[in-house]
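Complex shown without one protein chain; remaining protein chains in place.
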Amino acid sequence: MLVLLIVLPLALAALSLVIPAYQGRSWILPVGGGLHLALTLAVLTGHVAPSGLSWIAADALGRLVLLAVSLLFFLCALYAVPYLRFHREDRGNRIIVPCLLVFLSAMTLATLARHLGLLWLGVETTTVSSAPLIYYNRNRLSIEATWKYLLICSVGIALAMLGILFVAYSALHGGAPVSLQLDDLLREAPYCSRPWLHAGFVFLLVGFGTKMGLAPLHTWKPDAYGEAPALVGALLAGGLTSVAFLGILRGVQIMGAAGDLAVARQALLAMGLLSLLLAAVSVIRQPDVKRLLAYSSVENMGILAVGVGIGGVAAFGAMFHLLNNALTKGGLFLSVGNIQRAYSSKHISEVRGALSRVPVSAALFLAGFLAISGSPPFGPFLSEFTIVRGTFLAGHYVVGAVFLLLLVTVFIGMGGTVLPMTQGEPSAELADSGYRDTLLPVLPPLLLLGCVLLLGLYLPPKLRDLFHRAADLVEVAR
Amino acid sequence: MLEVNNILLLLVILINFFTLGSARLGACIRAVALQGAILSLLPLTVHGLNAHSLVLSGGAFVLKGVFIPWLLFRAIREVRIRREVEPRIGFVPTMILGALTTAGSFIFAGYLPLATEHQGTLFIPTALATLFTGFLLLITRRKAITQVLGYLMLENGIFVFAVLLSTAMPLMVEAGVLLDLMVAIFVMGIVLNQINREFATLNTERLSALKE
Partner (left out) sequence: MITGILSHIVLLLLFSPLLLGVIGKTKALFAGRCGAPLLQPYFDLRKLFGKGFVFSETTTWVFLAGPILAAAVPLLAALLIPFGALAAPVSFSGDLILFVYLFGLARFFTAASALDTGSSFEGMGAAREVTFACLVEPTVLFVFIVLARLSGSLSLGGMFGSTLAASWLSGGPALGLVLVCLFVVLLAENSRIPFDDPNTHLELTMIHEVMVLDHSGPAFGMILYGSAMKLFVLGALLVRLALPWQTGSALLDGLLFIAGMLLLAVMIGAVESTMARLRLVRIPQLLIGTTLIALFAMVLVLR
């Protein structure tokens, strides 16, 4: 059954290559996404027996990321149908549809993998399958963004492979049986050679941190998110970052089992704070709204890293924030996509008064901005508050203060770009592509931000339980 | 067996030096392909002739030695100028840096805590040296194709290290890794071709429009 989660999108991708009808190909996306979501919910509610394979299993961390990825993909796939219809003439969907499905399959593989090699395989496949997605617009800037993304992420993933090999060598050197199965590693971790294990963790952190977008490895993010289509940006910001974070968390699990959790936490805390700092500096006066969202993504990755780096209650907050970030980023990118379509531009000098021209999308964008900056009553407020509470409870007063200060800075910086774009009146000289809000492009971001609002008001106990179990996995040396 | 290993690994390091000093794109591609082909013999000499190492060796040889260079040559088929421009720090300083990092790898490997059967062998130094050379190529060269070759050399260096741990990696995963590498090069080749079509050059200095 779990294997079906991975194989189904691949089969649909193959199917989409042979379907001649354009609309048919487009509709495969939401159909596939819907089936995937249904299967995911079946896995989460326990209706699926564990598969006999030792390589694939869904533990609490895997389930959380799978939920985020699957839900996000389904809603983005719904958005893709009108988007692809609009681009039927100039860009087509022969490449984007199979690539999106392979992307989904690769992310699923990475979340379900119990063997580090399979995890690596999944993440590397996401790099390869998402490069054509970023290049969808086929102009000079897209080529540049795709090239940087491809090279930086490929090198990062290669370093992650080196990290995995170091971890295996630590077992070899320590005299333990050499295996890359996560369960074996967790069991044998106390016997592994410490220098090699630490080196392996550092390389895993650097490698998967590149995919995740932690500073100082985030340099590809503004370019890639800025030039990719909105729905690709949503998937990258919400799905891929969560999967890459899962890779880092597997490394943290191994370090925890070896008894060196403090080292791992310090590294994550340092990189998290650096990401927050860099994001805070870069969002101020950022004229390009998609690059702004990219820096916001860097900020949220920093928040996740700080959460796990502090541990305790903050780790619970980080798990909650993972889901929040995925959904909110999805809503933000999709609504920005609509605004960009209405104005044929994403630059602040060319977009004004969006609330008049595309009221629903602009309202959703505004709501998303409030959500991602952490204002109540949205979900991220609760998750960030939990992280701050955990920080102060653990006695890290300075870190907590710096964290709060940087969050406020990001809020102000982002507001400086978002508010002028949405408020005011669109003057006559701004381009008007004639696009107005219709149901299908608006429904996915509406649903996504609705979920975020719901999470802020009422956290279902099952989800709370999932977050607790996921946090426990990275907490104790188990 | 030990002597064959040493000769193979030394050839790999010599190819590193050659690629650092060479300015001809075709020669660089062939050199990295040769390096991949030489490395594909390593599983056989290290782990002997069993099914696992035979399949790995054969697959690596076909992919690294034949397919990937073919993909790269196809990618630059429309490129007029097959020469590299002067690297950011010049050819001679790059070569000297490469020699320094190679010497550094040898010295550093002497201090690493290695399993007893790997101490004194050339595996770890060669892996580290190839890794550094790949990084040097990636960082200092301006043409996009040489950056891809730097990435390939990086992967070659990791492959040397992975050969030591062949028992830990099941064949499926290793096959998947090689296949992924090929697909990655395939996608890079396509993007290279598009870069050449759009900018009429592979010089990545032209890819600097996106700023803060």
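As written, the chains take the letters A and B, and residue 1 is the first residue of each chain.
By our rule, a residue touches a chain if its C-beta (ideal position, glycine included) is under 8 Å from a C-beta of that chain, and two chains touch if they have at least 3 such contacts.
These numbers were taken from a predicted model, which means no experiment stands behind them.
Q: Quick one: which shown chains sit in contact with the chain that's not drawn?
A: Every shown chain touched by the left-out chain: B.
Q: Of the residues listed, B:G36, B:P69, B:G98 or B:G176, which one is in contact with the missing chain?
A: Residue touching the absent chain, from the options given: B:G98.
Q: Using the touch rule from the top, list residues of subunit B that touch the missing partner.
A: Residues of subunit B in contact with the hidden chain: 3, 6-7, 10, 13-14, 17-18, 21, 91-92, 95-96, 98-99, 102-103, 106-107, 110.
Simple rule for what comes next: only the chains that are shown with their structure count from here on.
Q: Would you pull the subunit B residues touching subunit A in the complex into a rising list?
A: Interface residues on the subunit B side: 113-115, 131, 138, 144, 147-148, 151, 154-155, 158, 161-162, 164-165, 167-170, 173-174, 176-177, 180, 183-184, 187-188, 190-191, 194-195, 198-199, 204, 207-210, 212.
Q: Within the complex, which stretch of subunit A touches subunit B?
A: Interface residues on the subunit A side: 115, 117-118, 120-121, 124-125, 127-128, 131-132, 135, 138, 140-141, 143-148, 150-151, 154-155, 158, 161-162, 165, 168-169, 171-173, 178-180, 193, 195-196, 222-223, 226-227, 282.
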